[in-house]
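Scroll down for the structure; my scribbles are underneath it.
Note that one protein chain is taken out, while the other chains of the complex remain in position.
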Amino acid sequence: QAQARLHQSIHTFTSMCWDKCITGTPSTRFSRSEESCLANCVDRFLDTSLFMVKQIEHQREQARYQ
Amino acid sequence: QAQARLHQSIHTFTSMCWDKCITGTPSTRFSRSEESCLANCVDRFLDTSLFMVKQIEHQREQARYQ
Amino acid sequence: QAQARLHQSIHTFTSMCWDKCITGTPSTRFSRSEESCLANCVDRFLDTSLFMVKQIEHQREQARYQ
Amino acid sequence: AQELMNKTNEKCFAKCVTKPSTSLSSSEEARTTCLSRCLDRYMEAFNLVSKVYIARVS
Amino acid sequence: AQELMNKTNEKCFAKCVTKPSTSLSSSEEARTTCLSRCLDRYMEAFNLVSKVYIARVS
Partner (left out) sequence: AQELMNKTNEKCFAKCVTKPSTSLSSSEEARTTCLSRCLDRYMEAFNLVSKVYIARVS
């Protein structure tokens, strides 16, 4: 089941990052900027998820000590 | 199950009305127009659903008496 | 189950081709270009799917004889 | 039928209610005209797509 | 809660990370400010939508 979730995430990321990074007509190869955009897109999305989780935990901590 | 459907609707509406009403960069609070757009968006969507159901019933009635 | 899949495809195509072909405000009837766009949209999408399957088979053939 | 209704509501809300505001009688009328036509057109599109698709796959 | 988190990540990533680049300290700060505000606003929107919707259907 973890395998299925991993696969689903890869499909979701490929679709989302394709829309964000590949804006022109498909060519015989990716440009350098398209390729780095795709890789960074995955990394930044994972950063975003981690940041959000930490932020929520931080807010809960603050609420507890008020 | 009705509870799950209610939750699903709230997620769908939040996502749809966010896209329709929140077009700028997120700020420290909603502007007055963003806030009223969000509330009206839910109300107008529910109006739309009701209107559509009535319209279909109306067309069926008409078809029956022709 | 094949029936359910057929229905699902029709919903998906209607939604996708509506977004592609019906860009203005709804009128009392479709214009000629909207109507032919809708019909062609389904045909071209099915052409695309067939082309993609053939292309993948062709690439597998080539890979095998190299 | 439920899915067709959901899709129709979603597409027609997007087309006919561009700026959600409080209900006003003048814009209200333009909106219901738009919604009513949109409903008919979406049903027509659904029937057209069904016809073309079924003709191709059968 | 999982779905709310997924939606928030998706919407805020779309709003705050327009050009995915390697992590840079200056743009990094603007991004975390944007993400932090976006998280708060999305939660607020979710609560507002819940309130209006529940008031209508009950």
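In order of appearance the chains are A, B, C, D and E, and numbering begins at 1 in each one.
Methods note: a contact is a pair of C-beta atoms (placed from the backbone, for glycine too) under 8 Å apart; a residue touches a chain by one contact, two chains touch by 3 or more.
Note that the structure is predicted; figures quoted are calculated from it, not measured.
Although one chain is omitted from the display, it touches the following shown chains in the full assembly: A, C.
Across the interface with the omitted chain, subunit C contributes residues 16-17, 20-21, 36-37, 40-41, 43-45, 47-49, 51-53, 55-56. Taking the complete complex into account, residues 6, 9-11, 13-15, 17-18, 22, 25-28, 30, 35, 38-39, 42-43, 46 of subunit A touch the chain not shown.
Operating definition for what follows: only the chains that are shown with their structure count from here on.
Each step here moves to a touching chain, and the least such steps from subunit C to subunit E number 3. Common neighbours of subunit A and subunit D: there are none.
For the interfaces C-D and A-E, the C-beta contact count is higher for C-D.
Residue positions of subunit C with contacts to 2 or more other chains are absent. Within subunit E, the positions touching two or more other chains are listed as 12, 16. If you sketch which chains touch which, the chains link end to end in a single open path, with no loop closing it.
Working note: touching chain pairs come out as A-E, B-D, B-E, C-D.
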